[in-house]
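One structure is given below, encoded as structure tokens.
Of the protein chains in this complex, one is absent; all others appear in place.
First chain written, first letter: the chains are A and B, and each begins at residue 1.
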Amino acid sequence: MNNPPETSLQSEKALKRLRRRRAADTRFRMYGLAALGFALFSLVFLISAIAWKASGAVTYHVVKTDIVLTPERIAPDGNASPEEITRNIEGFYTLVRDDLFARFPNAGDSLPVRQDFSALVDRLAVLPLARRVARHPSLIGQSVTVQVPVSDDVDLFLKRSSPRSIPFRIGAGAQISPGQGGGMVLTQPDLDSVRATLTALGEHDGVPSVFVTSQGAVARLSDLGDEAASFELLAGDVADFGGTPLKGLIVTVPESRRTISDLQIAWALALRSEGVIRRVPHTSLLTRTDSTYPELAGSLAAIVGSLLTMLVTGMVAIPMGIFAAIFLEEFAPKNRLTQLIEVNINNLAAVPSIVFGLLGATLLLGTFGLPRSAPLVGGLVLALLILPVVIIAARAALRAVPPSIRSGALAVGASRMQAVFHHVLPLAFPGMLTGAILGMARALGETAPLLLIGMVAFVAEVPSSTTDEATALPVLIYSWASNAERAWEPMTAAVIVILLALLVIMNVIVVMLRRKFERRW
Amino acid sequence: MDTTAQTDHDPALTGEGADKAQALVYPRIDCKDVSVFYSGKQAVFDVSLPVYDRSVTALIGPSGCGKSTFLRCLNRMNDTIDGAKVTGEIFMDGENINSPEVDPVLLRSRVGMVFQKPNPFPKSIYDNIAYGPRIHGLVEDRQELDAIVEKSLRRAGLWQEVKDRLAQPGTSLSGGQQQRLCIARAIAVRPEVILMDEPCSSLDPIATARIEELIDELRKRYCIVIVTHSMQQAARVSQRTAFFHLGHLVEMGDTDQIFTSPRERRTEDYITGRFG
Partner (left out) sequence: MADHIVSAFTDELDKIAADLMRMGGIVETMILDSCQAVDRNDHDLAKDVISRDPSVDRLEEEVERQIVSLIARRQPMAHDLRSVFAALKTAGELERIGDLSKNIGKRALMLDDAVSANMRHGVARMARPVSLQLHAVLDAYATSNADTAKTVWESDDDIDQHYNSLFREMITYMIEDPRTIGAGAHMLFMAKNLERIGDHCTNIAEFIYFQITGEYLMPHERPKAPNTGV
């Protein structure tokens, strides 16, 4: 017989089976890759979305100007005590505002205009200046450079994020002539793009505002004809428009539907082109404490609160968890009781974190009367929360140490204790530490239990001890995210980035510790 | 079996022929009715077995026959297992080491053990050996410790190979060297008895031969009990052989008698490869 037998590697059946098996293999690999790809995509999407949002909070706009600290304004009653100075925020504010307002002599002096102008900078923004002067009373009467954040509305507008604004160019051939009522007329402007944009936007509760700026002067489009466009001057002088190229800006939202008025926009643009309003790194996010004004708010208190909480958590959970694990794994007899404990530890790891918050609220606050909102309580609750995780990880690390090491130590006459502490523990330590730090990372991101023990309080002071009122980063994220103003969005994202950075640092520490101490046997 | 027939160049041992002959008559370890229970299940049944000094006693038998379990009675390693209970008496120099008054940790410094898989501590070669003497306070200063380390390594036949790299981790050695390091580690605490639980089962034949040669050398000073799966090995290294089956000691006798004309049918079947 020349035909190969049915079981031959070349037979039709065998080849068919082979194809089927290969197809199954490929399919399985594809499923795996797809799952991995989806996870990776989600992660990248999440991270980049947050990073994109947070990028808006990397810089912000401040007013930087020189003012003379006239004693009449700062200490009107002649009382220059630090407390009085600090309390006299209004005085400082007036100094700053008037300094800015003096730059717009044509603005008029009516009350609505003044009120409008005051909204460029929030009153509380001068508080750091007041504190600085209170610390150094010798500054009174001197000329100082002050840097004050502009209000969030102005900041957002200048960042072009809200309300949305579209820049446009005006051809060099445009000619400027003074118009009626202090305004001006542009002839032969090339405004087709503006016309198209306006048509596209349509009219919703009003017309979008169109501005042209040049140096410190800002004008608003009042009438758009075929040949000429007439503008009314909002800030600066008509003379400022001469010569320099004009820049145009369409603010897409009609004035009636936004929180920033056309006048404010004009002032802000004028101040920016003069260099009074400038964009600077948003360091105050890390150096200031919480505030009701987004431009004044910072996360320092929350960072310190989180670190203090972690300190308590770590000091409680890590030694407790590790010793519990050592006892359970190495010394405790294996009987019903220890089995019960084991099962309960595993179950405890699955208990929702809010339950731990309830426990903390009733037991620690209620029964033991510990202070509310304190990192001490938060730390203890989080310690309880991550204790099972730490124990489980530590036990796994201990179990990973081969029993032969223990036997070897026992066989040369080491006691059980010596065997564990001289041989097993050094080997298990990197693993234990990894578990502990991962547990800490989980605690760092925990919100729910902290809400229940009152760490959601508004904290304007940096906590200096574990019993001070404090809040934590995830709680700050939670409370900022629930604020209404648009300006909080990038701020929240920025704090999320800070939190993620802390988590990444912890994980890097884990990896480094593993690299350094991991020993093979 | 006459151990004095061995040529012995060690000066410490010359003129001890009479003692040796006597040591053969009186067992170093004498087990009476030793039974072992694991969580109530009996693993070893009433084993009575003398172990003679300065000779090698091999325990053979199929897997799960209780030979390793019995071996672990001799240094109370079964104490470290939860639910293990050892009954019966094990006399060592007239003292029942199975009594609760005897501290197992102290006992283990007198009865060393070498395991199936080489298990050096993940420390330097030096520290591997020095660990035992340190925890037992056998040394006063560094010089003494150095001396013990060198002596132990020499006795384990490893000195020439590792003397220039004592600071390297013990795990960097080859399998056979690791096992000799473990033997040196056991020797370092000056035991009287050395227990070996399948010491060559993870080694290649050359490394095995080295260990066997070492065992033959060591038996001039120590009482050695070895558990082995390899009957050939038992035949090669031991003077006396005990055959275990299903937790019972079936037969015990001189090695050449066991391997040429065993008395028990089960022994015969096992060593001729007829089991089951």
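Note that a contact is a pair of C-beta atoms (placed from the backbone, for glycine too) under 8 Å apart; a residue touches a chain by one contact, two chains touch by 3 or more.
Fair warning: this is a prediction, and the values are worked out from it, not measured in the lab.
Novice: Based on the whole assembly, the unshown chain contacts which displayed chains?
Specialist: If we consider the entire complex, the absent chain touches B.
Novice: Touching the hidden chain in the complete assembly: which of B:Ser39, B:Gln168 or B:Gln232 does that?
Specialist: That would be B:Gln232, which touches the missing chain.
Novice: Using the document's contact rule, name the residues of subunit B that touch the chain not shown here.
Specialist: On the side of subunit B, residues 231-232, 235, 258-262, 267-269, 271-276 touch the unshown chain.
The definition used in the following text is that only the chains that are shown with their structure count from here on.
Novice: Write out the stretch or stretches of subunit B touching subunit A in their complex.
Specialist: 75, 77, 80, 82-83, 105-106, 108-109, 112-115, 117, 119-122, 131-132, 135-136, 171, 182, 185-186, 188-189
Novice: Going by the contact rule at the top, pick out the subunit A residues touching subunit B in the complex.
Specialist: Residues of subunit A touching subunit B: 333-334, 402, 404-416, 418, 422-423, 427, 519-521.
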